[in-house]
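Let's turn to subunit A:
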Amino acid sequence: MKKLTAILAATTCLSSAALADDDRIIVGFATAETGFMQAYDKPAQDAAMIRIAEINEAGGLLGKPIEVVKADTKTDRAEGAKAGLSVIDQGADMVVVSCDYDFGAPAALAAESNGLISFFLCAESIKAGIQGVGPNSFSASVLAAVQGATMAEWAYNKKEARTFYRLLDTWTEYNKGICDGFDWMLPQLPEAKLVGEDTFLNEDASIAAQITRIKSLPEEPDAIMLCTMMPGAVSAIKQLRAAGINSMILNGSGVDGSYWLSAVPDLSNFYVPVQGSIYGDDPNPAVNEFNAKYTEVTGAPPATQYTYPGYVMIDVWAKAVERAGTTETSAVVAELEKMVDEPTLFGPRTFTSELHHQNRARYLIVETNNGKPGVVDEWTISSPIPVADLMK
Partner candidate 1 sequence: MSLLALSNISVRYGRLTAVRGVTFTLAEGEILFITGPNGAGKSSLLRAIAGVTPPAGGRIDFADHDITGRAPEDIARLGLSMVPEGRDVFGSLTIEENLMVGTGMHSGTRGWRARAASELEAVYATFPILKERRHSQAGLLSGGQQQMLVIGRALMTTPRLVAIDEPSLGLAPNITDQVYERLIALRAERKLTLLIVEQSSTRAMMVGGRMMLMRGGEIVLDGDARALGQSEAMQAAYFGYGEH
Partner candidate 2 sequence: MGGLMQVIFDALSLGSLYALGALGIALIFGVMRLVNFAHGDVIAFCVFALLWPSVDAVAIIFAGNLPWFLLIPFTLAVGAGLSVLSEVVVFRRFRRANPATMMIASFALGFVIRYFLLMLFSSRPKSISLLPGLSQPVEILGARIPLLQLITILVTIAVLIGLTAFLRRTRFGLEMRAAAENFTMARMLGVRANRVIMGAFALSGALAAAIALILGSQTGTANIMMGASVMLMAFIATVIGGMGSLAGAVIAGFALGAIATVMQVILPPDARAFRDAFVYGAVILVLIFRPQGLLAARGTKERV
């Protein structure tokens, strides 16, 4: 027992050293360094680190260097709460939490109750913000619903898709969010028709029964809105194509990346909305430069577009701090809420006192043709999705 208290004392000493230091600004990362979420948190966190390094090189924030403290959530909610408390105890001025809303919320709630700003690395649920955590919480990404709405409107206008099929994986809120956006957009497209819908579960060993339902339609639908995520997405796509269904497949950003394409050889007619392109063909040359820098720092190019929100996050937060002239929570939140179409490397960002998230955003459309993904278009939905519809 003596040993235990000794270790405890040691760790608490370590952390208290960082407390009450006025000559630096501390960003606390309560993210997953191990476990399932690590694969999602790490890239965005690396991107955030790149932005932090850039700011420090340019003389810091408010003339002070940004320092980083970390605590591992171990992809566990209870550990997440501890990690949040841990970085707060280490003096964090802003708390960065896990990419996923469910896993990030415990740490974000800890920040909220301590009156600190929390930023989700890349959560795409409206609850990752005012509606879920509280008035000081933000997300650096775009709502999942915007992705579904973007794909529907784009496919309708640019691909003349008229008949749609909706296939929802009920596993996560993210998946449901994509389909919610799709559901909101579809009635606004005059000739669009929903010819069928079905659900499955990400872990289902086979979606044969769902595929049979699609195949029993009198005519193959023009487009299938596939609201799912990894790892079930690959399985679903592979099975759809193996069954001989050649409709265009519309997706959320969750399936971005070329790392999995080998599983479905020669995949075609496949569309994904992304905030920036990892394929080296982004219309904005600055993005391609960022990709090069990321490769240099981490040893590998970004695997998916979910790397980017980490960069955006530090970018907008640092701007707000500069404008407020302080890291004090209410002042920074007020500055963030003033942002309207604030330009960032990955499209404009808007925060309001009603919504700390993007209910409208510019998306690049990536088409995969014969197994080769590439940017083919760009689309911004015609009107933002009303908050009331997002809260359904």
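Quick note on selection: all candidates are chains of the complex that A comes from, given by their letters.
Throughout what follows, contacts are C-beta pairs under 8 Å (C-beta built on N, C-alpha and C of every residue); 3 or more make two chains touch, one makes a residue touch a chain; residues count from 1.
Everything numeric here is computed off the predicted structure, so don't read it as measured data.
Asks: Touching subunit A in this complex is which of 1 or 2?
Replies: By the stated definition of touch, the match is candidate 2.
Asks: Given the complex with candidate 2, which residues does subunit A contribute to the contact?
Replies: 34-40, 75, 170, 197-199, 201, 203-206, 208-210, 212-213, 215-216, 230-232, 234-235, 238-239, 241-244, 257-265, 300, 303-304
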